[in-house]
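For this depiction, one protein chain was excluded, whereas all remaining protein chains were kept in their positions.
Order of writing sets the chain letters: A and B. Residues in each chain are counted from 1.
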């Protein structure tokens, strides 16, 4: 029996199939410190136990994207080892904070399948869930990827394309239990701008740029136990480049967005996302945001803000698509998410 | 309203102004592990809980320079984002150890202002303090930087240059409560040389060198939430180089000084410091020290030693200035500090 895992191919997925992903992971302050070394993350709620306590939490949770990357990384060997492309995200919700000491595991359900017309590959839609050691779902999102077929003669499955909403309704967002921004310290948080100060349609250039190194993205990607070989093996491409994990760009852009969105503290919804172009070592990543929507929440002093976060590797801010409607070549990421802000 | 922070310019500072810096930070064993991965730090008191207990402390504190970098990093967005140069340090004292779990925040008071004769910039002197979650000052130092003016027509402020002592008097040094070196284990510490073995004027070549990589200095600088863009953005200079945070050189040199000063355990005073020349990726950093002074303390078995620590990127040890009295081009750092040693 072959001992190594060659990953699943398109014909291996069946609608309704539930895959329990391997290697649960206990997270600690070590992962947080590394996250803060890898990204210029400065949101105060995740940086300071004191600030988190003043916001009604027991201590600073781990950055939401630590939870996302950890849960995502576990799905890679089962979902995207033979993926040609990571096509999109939808309907993501962060349902409970993750704390140092928590152990996360992941599972995915196949909710859509569509073979491509070329017969060589197909699109697989999965709903992935991250669970903590008490079995509570901490994160839930849909992802779809294009996966190669092993056997080109394998029959096409019945096409099922899930009906995915463009946005998580504000009423479905889960505010962490106890969160209270009525005594929010804007000075310690770093900016005076509250929820009421942002207008739908407003655009923010986050100004700063970070030039990316091979060592950094590999450290990050391994930290999340993401095993996709394109990120690590320079012999995998003719040009000797390693493709940077899309999640590295997400975290870099989110961290850069502190400058202008320091009070967009907690990510609670992931409405959609596309990795528009590949990122490589040597690229200088910048970010800009646009306010897409605003909503109230039932939690004291807490508002929700829907943001488009765009990461680029050059070009001017606020330019997203060219005349044909395609992403401009310098756009790396187009992410649509909900965050919580002091009103 | 502009949402992003453009930083303060020279005319924004007023004498007596107190700036509370943003983003408090809870430190853990994660930051310590990263510090030990980034620098060849080996001082036993910071490496081993057992060694620290045998020295009268409850556990190993975080390396003093973790506290320094954390406190310093918080001041950057308010003090040095538009700085042309980081000119010097003075009158620094480490007043209490920082332990895993502590949360640090920073504040600075403007204590001096002097517009340059060119009218385009000026020197700002600040006294910065790091405070823990109990409001105790853990670190206190003066720094002065040259800052650009936004509006060249803004009137020059009245010149105030603080009277800064060249050295922290030995009697003002604070020995951590409980510290006792009477049962000091020189074997476990790594060297047999005690306070009495060092002579004022003695010079020590620390021998080892470390070649610096882009990924490393950026990991370090982000870890301290230092946002100065010159450290991260390769498009910021015509030559595509990233300037290395001066504190990275300080920590590298201090760690290298273990070889010859393994028993200079705790840094308690920062008398002065100059970043003589810029450091870039690819430079190989070496260090040498000179004993400047010695003093007794009231703590059992504990002596104080005043050291000059010089970091270089080439050249021979012990060469500091050229015939004109200027720092030689290979000198990176000239630091004057007090450390505690077993008598």
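Throughout what follows, contacts are C-beta pairs under 8 Å (C-beta built on N, C-alpha and C of every residue); 3 or more make two chains touch, one makes a residue touch a chain.
Bear in mind the structure is a predicted one, so any value in this text is a computation, not a measurement.
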Sole contact to the chain not displayed, among B:31, B:78 or B:102: B:31
Residue, one of B:260, B:273, B:301 or B:342, that touches the chain absent here: B:260
Residue among A:59, A:215 or A:274 that touches the chain left out of view: A:215
Contact with the hidden chain (one of A:177, A:229 or A:326): A:229
Residue among A:23, A:85, A:200 or A:319 touching the omitted chain: A:23
Contact residue for the chain not shown (choose from B:137, B:156, B:210 or B:230): B:210
Touch list for chain B against the chain that is not drawn: 28-34, 36-40, 42, 44, 47-51, 59-60, 100, 187-191, 193, 197-198, 204-211, 213-216, 219, 259-262, 282, 284
Footprint left on chain A by the chain that the document does not show: 1, 3-5, 20, 22-26, 28-31, 33-34, 77, 100-101, 103, 105, 133, 213-216, 218-220, 222-223, 225, 227, 229, 232-236, 242
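By definition in this document, only the chains that are shown with their structure count from here on.
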Distance from chain B to chain A - Cα centre to Cα centre, in angstrom: 36
